[in-house]
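First the structure, then my questions, so here it is.
Left out: one protein chain. Kept in place: all the others.
Moving on to chain A:
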Amino acid sequence: MSSAARRRGLLGLLLATAGVAAVAFSVAAAITLGPADVSLVNVRDVLLNHVGLADIPVRAVEDAIVWEERLPRALTAAAVGAGLGICGAVLQSLLLNPLADPFVLGISSGASTGAVVIGVFGLGGTALGLSGGAFVGAVLAFGLVILLARLSGGGTDRVILAGVAGTQLFSALTSFAIFAFADSDETRGVMFWLLGSLEGVRWDDVALCAVVVLGGTALCLGYAHALDAFSFGDEVAASLGIAVARLRTVLLVLTAVITATLVSVAGAVGFVGLVLPHAARFLFGPRHARLVPATALIGAVFMVWVDAVSRVAFQPTPLPVGVGTALVGVPAFVLILLRRKRVP
């Protein structure tokens, strides 16, 4: 390895460590926020106790708040931010469209329809629940969009057009179900869920999200060079030895699985997948070996803080986290656009 390459590798390792530290600190700090007072020291004690490294006396109520409520919630937020960010980065590169995000493939509106059908009609009863309905809806919508794209020729623009069509269709179905069949309580519950919420996530949600997001990140990192090859379009990618159609299918399915899982846990959290990849590209450049981990870490930190703030800003009424991401995300996005302004 040349010295320049080694220096780059070292710098990357340093940045990655800093990023992981930032996520850890954000999670710890977010846990201290809220109506019940918990200090960073309390957080540390509770964590050490549960990992089995210490046996420090802590009040039961603090232990419950930290371990049962705020920690799983913060970790889920981190996973959701990281996962949606990565999906956005991959889709933007793969579909050669800076506007692509995890929801461009109709996934979020499919999830909404699934959740509403369960919420309003109670199909499947408690066994499936809102989350299960959302997952099934997301997968069905994605399948329909891909089928539509295939039938119309299969190029990148076709995928996006099919995604727009799918999104509109499932949004209409969601609205139809709500207006025709739901009473106001059901409507409120479903609307809140649609806007994104991490209320009441449990440890099994954490485990599910963590597995999917970590696995997805590893796979995307493995495909980093192949994703780089798409910078100049399909034809150049093919001439660089990429099996374009196969890779696109693999990565579309991967992003669909990640997004469907996250949406089924946290609802349709918008904007993270669209904006954060642009922020990461602005800061760390377009090479995916760096872009993918950077987007994941930025996404995790961003989401943990937005969730914490939405939780406490209007307490006791929580703000849907999707509203928070957009309120913070839009100004950030505008800032990036202005900084990137260039002579045509």
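As a convention for this text, a residue touches a chain if its C-beta (ideal position, glycine included) is under 8 Å from a C-beta of that chain, and two chains touch if they have at least 3 such contacts; residues count from 1.
Just so it is clear, contacts and distances are computed from a predicted model.
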Omitted chain (choose from "Cytochrome b/b6 domain-containing protein", "Sulfur compound chelating protein SoxZ", "DMSO/TMAO reductase YedYZ molybdopterin-dependent catalytic subunit" or "Iron complex transport system ATP-binding protein") - UniProt protein name: "Iron complex transport system ATP-binding protein"
Contact residue for the chain not shown (choose from A:P57, A:G200 or A:G241): A:G241
Touching residue (missing chain; options A:V58, A:L144, A:I178 or A:A226): A:A226
Positions on chain A contacted by the hidden chain, ascending: 1-2, 4-5, 9, 98, 221-222, 225-226, 228-229, 231-233, 235-236, 238-243, 281, 285-287, 340, 342
